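All protein chains of the complex are present and in place, except for one that has been dropped.
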Amino acid sequence: MDSLLPSLMLGAALFGLGVVGFLVRRNLIVIFLSTEVMFQGVIVTAAAFARYYAHVEGQAYALLLLVIAAVEAGLALGLVMLLYRRRDTLDAEAWSTMRG
Amino acid sequence: MREFLTSQLGVSVVLALVIVGAMQGAVAYCIYYERKIAAWIQDRYGPNRVGPWGILQPIADGLKFIMKEDVVPHHVDKPLFILAPAIIFVVAFIGFAAIPWGGQWNLDGHIVDIQVANPDIGLLYILGVAAMGVYGVVLGGWASNNKYSFYGAIRATAQMLSYEIPMGVCILIVALTMGAVRLESITLSQTGYWFGFLPQWNVLLHPLAFIILFVTALAEANRSPFDLAEAEQELVGGYHTEYSALKFGMFFLAEYAHMITGSAFIAVLFLGGWHFPWIPWTQPEATQWYAVLAKMAVLSAKICVFLFVMMWVRWTVPRFRFDQLMRLAWKGLIPITLALLVWTTVLVYFGKPRSGWALLGNAIILFVSFAYAASGGRVTGRQRNLPVVDASPSAALGATA
Partner (left out) sequence: MTAAAPYPIYAAFALGAFALYFLAPRAQRRRAVTTAGWLAAIAAGSVALFASQQAGPHTGILFYCFAVVALLAAVRVITHPRPVYSAVYFVVVVLAVAAILITYEAEFLAVALVIIYAGAILVTYLFVIMLAQQPGAPVYDRRAREPFLAVIAGFLLTGLVAGQVTAQRSGLPPPSKPEARTASTRLPPNPTASGNTAAIGVALMTRYPVALEIGGVLLLISMVGAVALSRKRIPIEGVPPPAPTLGQIGKEVEPF
């Protein structure tokens, strides 16, 4: 049952796509969507390890990750709405006034 | 071939094909059923032109849906506009996969389940499928690029998200009481008797959760009195204003398919599924082909009763206002179901989740919530900031005079 490597590659690729999306996109909501893509990569990895070691620990971690994702989404969307109502735009560059 | 047909996989494949076909027919006849019930409630005849007693009316309706011109307005977002009815139709029909239709069948010595799939997580599967149904509504309303459609979609989404919470908690109550999330096990453990004659159906333990689950099923299917998403007087046609021909028909059929899934689900959770007391053919031990048919008939009869009540409600009760709808969910149903959940966990801790104590808790919670509502707790009362409208007949007369 040597199924670990393809799963780890998939997890790494999803995580990497999330990182690139986080850096590339300028829309605040799409930036947060990219972090959710990273979460998917981590969940795949955790579940793959859970299967590899025949142990539920990985699945329990993944469930707690889901909790964190829900918390993050709730707060992030509240913040995004707040920022949108202030500047009337979703552009992340609109909030770069602190840049030196 | 015979090997395959008598295996569980073969039975599942055949059953899936049969159910998808039968459900499309059943959904079409639901519309006929609804029109007849509406006519009966309003003291008129209803459809009676096509065929004897109008029983060919659904076929005429279906032909009309197919032969109308399929208009895609030029201002819509085309991919999502086409995707939305497909999503809602598929989601409405895949929920049937986990419903246990007829117990077990002894087929040439093999014991097979009369169920398309018997996953360990059947309860949660149906919850997940119901959660996906929101996408059809929200994408359809948005892609239509029409203010009224979008308002309808926003209303429907807020409503479905809010009513999913009490629905999920009611399902948790059943899962806690039964100690199982597999639908077949839940049905099986309701087949005993109390005092030798009362069936051990969950409705006798948690009548309050049963009623709340029924209400949330109405809301999830966007049925009256929760049909604000398509309130004609306010929103033209709601999220399907821009749809025509078969795409509109898919939205229409999906609503009835949602009703049937919801009814079957409530019947399995609270009314023992295919079990009917005192009839030996509907006991779990009976595995002959006629027993399977009898069990299917029992479940279908329970679904028909639920459908009748849903239609009865639609033609009797006026629609909620949106703030009343939200207040009912967040200040009414969610606290009540949470209190029930806490009570059930306490009973599980003491090892007596299926005893009269559950009923006692239901009675106490019902009494407390009624007392709170009656004492001006504004659980479902009028909103504080709105001007008070005197709706009495004398006030109406005064206004016109």
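Chains here go by letter, A and B, matching the order in which they are written, and residues are numbered from 1 within each.
The rule we apply is simple: contacts are C-beta pairs under 8 Å (C-beta built on N, C-alpha and C of every residue); 3 or more make two chains touch, one makes a residue touch a chain.
On a predicted model such as this, the values are computed, not experimentally measured, just so you know.
Participant: With respect to the chain omitted from the figure, which of B:19, B:39, B:55 or B:80 is a touching residue?
Facilitator: From the options B:19, B:39, B:55 or B:80, the contact with the absent chain belongs to B:80.
Participant: If the hidden chain were put back, which of B:134, B:188 or B:339 would touch it?
Facilitator: Spelled out, the listed residue whose C-beta touches the missing chain is B:134.
Participant: Could I get the residues of chain A that touch the absent chain, sorted low to high?
Facilitator: 1-10, 12-21, 23-27, 29-30, 32-34, 36-37, 40, 43-44, 47-48, 50-57, 59-60, 62-64, 66-75, 77-82, 84-93
Participant: Touching the absent chain: which residues on chain B qualify?
Facilitator: Residue positions of chain B that touch the missing chain: 77, 80, 83, 119-121, 124-125, 127-128, 131-132, 134-135, 138-139, 142, 150, 154, 157, 161, 164, 181-182.
Keep this in mind: only the chains that are shown with their structure count from here on.
Participant: Please compute the C-alpha centroid of chain A, do the same for chain B, then give the distance between them in whole Å.
Facilitator: Measuring from centre to centre gives 34 Å for this pair.
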